[in-house]
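Input: a single structure, listed below in structure tokens.
A single protein chain has been omitted from the complex, and every remaining protein chain is retained in its original position.
Chain IDs A, B, C and D follow the sequence of writing; residue 1 opens each chain.
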């Protein structure tokens, strides 16, 4: 489904991603892990087109996305939950959700109920400004917002940051459900091993802008963890 | 040929005396003309009406070849068209040099107007009769008073009759020394709103007035009554002035409320967008000089397109490269505003251009003698509200409104949600600029159409948007009207200059109380 | 990462360079005017000296705007007000110096008061015949105004465009007020026809050169002082206020006091610029309060590159020089040129001319280091 | 130098461009014509145009540039009084020569400036006389923009009216800011003031851009020239070309020149102007005539003096005559002002004025008004023995001269 090859990216003078290769299969749930600052977020932003890649290819279902504008991606079924939530602070919860509607293939005019089923708080807070929500509520809104476009690929950057335990569980279930039942491809950046193990099928470990290990989640060994995740 | 004029006169049945008076007109100087007009009214009576009217309009000329009096119509191009003064029959054409004008000055115009009024007192049309009474109102003498009372007995129209009563009452009040007559007149006049009446009554009521005691008392009572009426209407008038000024501020600011308020672009070229709209109106009028009214209607969409297009070009060409550097848009748009001003100066000259007002935009709606509302301001007030409502509709009901807010709050995330940010930027900036252009059409009806037009509104516009609260269209509406009304209520007390200063000081102090304007953006995000 | 470090270091170096150039030009130009005979092609005319003096005043004004805008993020669209108030202070002193040499020969009243039938000098004109007092007021009035305005605004946390537009309202209100003839400042005509300053004839070459040198001195002083401030921890606090005022508050900084302090400092610089400006151009009029003038100052700073101090100076000099040249060469089209310059700078030199310099410098020194 | 340089100091941008650009073109036209006639003293004239951009300090700077860098022999320039005040010290310091072509408030006479526009006694006073005598006006509104010219003119008029026995409550004075555009309240007040049963007139010193909205409001509130005539001192053909004049017919202006005046010289001038601008609808106006007179007078003086030396030309200029466009002859007086005819014109629907009244003789321009207490004793006389712009006839002193 997603094939990234030889991706390079730099901020001004500093190169962050170095000839990065990554492959994600259709319908899989892949966890990307790595220490702070190794370039996980940068990678996702490159996939989303929010950062320009210096060189390399990013193919989703065969199309090379490098050079295509960011707004093209949601129309092709890629949903994104950014790190730090990036809620539109002055739009109401409802408006935050509505923003994505035009990307849907079925041109639905109403926010699908599923979002409210998954995150009931959102229904209660429909008319509150997104920015007023608590951190966790915003995180839920961010996931809900990405689901509105009914993505084929869902990209989540640390979706559990600041979320209360029972909802973390719930989010895990949602991801699993979407992945298993609707065959949605999921890319998940996650720091919490427990969650990653529970939800992910595949893992990719990053170090200094490269993917240094990839395998099925069962094979994520203590030694790998010590090697790539410990400080 | 030489006798055509006089033949026509003979046909219309002028007496010899009138004929000879008419023959003296072309060569008379202004003083002599005045005497001639008086004599013509005496001898010619009603039949002189067309002559007087044409003279009043400044269309009476004499043909140099035969000294015949002709009425002239000046088409925009080509020779002048001559017609017979009394019959309207065509007398061919002539160049400017072949005719010479029968000169009329102010004093003569007054005289003509009164003469026409005396004739028109018996006109078919009630409106014409009313106008005639109004013309004669304060200047009655014995004979015209007699004319009026004659008319009163015949009059069927209540309004005209009322006006005649009032005019006669004022005449009696002034001319009679009989206390009873005066008191009776005062009773009639107590309901009058005419300032001339008030002045006459005030003189009687004054402490040093020579009037008899009962008259003086009646006058005082009448004066109180008149004053309280006037005060009420004065208040309404001021309110209207305020709303009208507010509507101008609203129109000027509303485009900015979008480009600056919603998009966050400090658009120093906003004023020039208004200016472009005004110039568009001018150009459209040039293209269709005979349809002033229609041209105005066409100018509205045209101005929207012109300014909107220029807005889109500015956005695509400059502002789009300044994303994330909002303050630098100030610099770039300032440069653009200089360029646009100079461009207009080069293309249209630095002089003001003349934009005519259609008939229906001129004059005023007379509600009563104390309160009349000028049509142009009334229409502009309504127009401003309409534009506002339309804009609200667009921003609330179309996806553009939601998208532009999303883009301005978080551009990257908006992209990630599939919003075509570039397109939204261009459209929104185009919309804001286009609306400014539409404002220019309205302003062309009130003020100069010149290269500096934009400059004179830019500061006020920013002030209104900020006062109302950035990002809130309703705030702009309320802000505009508040400042307009406040200004107009201050002005009589302080004079125009000081009123302006006080309003500014008020805004400065107000912002201390509400640092985010009248309708602030609320919430956690807005607080940081 | 290396970029930010080199940026800091370079701006220090360029600042020193700047002071050097300023000093050299001032001395050379003055000598060239006074010593070198007029027919020599090395002679610098008094016209040029006066022009340079005026430019330096503008540069000082630009510097004052850069201090608050570039470093503290307070975009003042009304700094012309402080400049003009300083100018009026000086103007009032110069008016009083005319004494009975006015056209009506009235020893007390300035001419414009005489012919509009003023009977006596308004109280607020008292004392302006004393140079010290006049200068004190020329600084005090703008200083106090800045203090009161800043105090009110910053305490109520008026920020961003709201603040900008309020500064604009301030200068606009002052402009309207000074236009009023009743104010007793000569209305639209302002104050003109000055004769001498501290006994020196304003039209004498020596006086002009002295004024020019004084201006250069003030500019240099202001530059050094501002550089010191911005280099100190205070400067870093100011930067943090620009980037995250509320965070700075949570660190215990009373940001409103810092802002008021800086605002007053900046207003005083502007006032000094105004004080020096008036004797050199020979007129002060309410037009100086015009919001457009203040916006132009911001434009100079942006053209030069904000947040660098010397950039503001370069911007002011360049734009004004361009204006002088263009108005003479292209009288009909200079606004096109000027407008295009602004657009060009914003689009292609995002950090202004100073930013461009820095990058040139930086890339050169990187190359040098590599070689 | 092998050419004679003529400096042109008129704003081509900014707020004053609207008025001043025309004058720049006029000077260029005059220069071109003079060059066709072979120039002056056998040399071609070379115009040097600069743009002081409606910025008053810039006027001073540009003057200095013209005099010291360009070394021009004469300057034609300025419109607003403040620009002239800004230029004055420079021109005196560098001993330049300037012609100032606009009607102004007076109270000035510089050795180096020749004033070819009207002084208040050549415009305001005759206009008031006309209103009083011919139209029987008893109540007066003095409306002006709040700056020195209207203030001074109104001060003079107020004194004059009171001297003529007009009561204080019959005078209403109103000032508005530059570019004032909302005239609703003021026009409404004028309307009320004017309906007290006495003939009322407005004497307008409203400046420039504020006029269009003012007249529009007058028209819309139904104030016709028969009810309350307005006589303006700053509204000429050029300003009217930006207004739909149909509703304004009969309102007046007082000037020393109108385009409509039917003389051969004027017809030729108009034709020349239209040919020069290539625009058949361009109008002419009073400051243009003043420029025309100033230029011709200067040219004549240079011919006569045989040099462009400022002092020589200046002294030659005094007493010099040149025909003006409306018939008579303009004479340069000892106070550097002209003697001029005063005309009252009524606005016509075609945007022209029709002369309805005219002074019988030429009116000599008075630099120092007789109606201001402080100026009354002052005279300007640039001939020996006085040789001073502000000579006090009481103290027999001349103050503030640097020469």
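We take it that a contact is a pair of C-beta atoms (placed from the backbone, for glycine too) under 8 Å apart; a residue touches a chain by one contact, two chains touch by 3 or more.
Simple rule for what comes next: contacts and distances are computed from a predicted model.
Visitor: What is the protein name, per UniProt, of the chain that does not appear here: "Urea ABC transporter ATP-binding protein UrtD", "Fumarate reductase iron-sulfur subunit", "Monovalent cation/H+ antiporter subunit A" or "Heme exporter protein D"?
Guide: "Urea ABC transporter ATP-binding protein UrtD"
Visitor: Could you please point out the chain C residues that touch the chain left off the display?
Guide: Answer for chain C: residues 1, 4-5, 147-148, 151, 155, 229, 232-234, 236-237, 239-240, 242-244, 246-255, 257-258, 261 touch the chain left out.
Visitor: Touching the hidden chain in the full complex, which residues of chain A are there? Just list them.
Guide: 11, 14, 35-37, 41, 83-84, 121, 128, 132-137, 139-140, 158, 161-170, 191-193, 229-231
In this section, only the chains that are shown with their structure count from here on.
Visitor: So if I look at the partners of chain C and the partners of chain D, which chains show up in both lists?
Guide: Where chain C and chain D share a partner, that partner set is B.
Visitor: If you tally contacting C-beta pairs, which pair wins, B-D or A-B?
Guide: Higher C-beta contact count between the two pairs: B-D.
Visitor: What is the distance in Å between the mean C-alpha positions of chain A and chain B?
Guide: 62
Visitor: Distance-wise, how many Å sit between the C-alpha centres of chain A and chain C, to the nearest whole number?
Guide: Chain centroid spacing, chain A to chain C, equals 52 Å.
Visitor: Residues touching two or more other chains, restricted to chain D: which are they?
Guide: Those would be 12-13, 146, 175, 177.
Visitor: Quick check: what residues of chain B touch more than one other chain, meaning two or more?
Guide: If we look for residues of chain B contacting two or more partner chains, we find 341-342, 455, 497, 500.
Visitor: Give the list of chain B residues in touch with chain C in this complex.
Guide: Touching chain C from chain B are residues 260, 266, 268, 318, 321-322, 325, 327-332, 334-339, 341-343, 346, 455, 459, 462-463, 466, 470, 497-498, 500-501, 504-505, 507-509, 511-513, 515-517, 527-528.
Visitor: Which residues of chain D touch chain C once you look at their complex with the stated criterion?
Guide: The contact residues of chain D facing chain C are 12-13, 49-53, 55-58, 60-62, 64-65, 68-69, 80-82, 85-86, 88-90, 93, 107-108, 146-148, 151-152, 155, 175, 177-178, 372-375, 378, 389-390, 392, 395, 397, 399-400, 402.
Visitor: Within the complex, which stretch of chain B touches chain A?
Guide: Going by the criterion above, the answer is residues 399, 402-403, 405-406, 409-410, 412-422, 471, 521-526.
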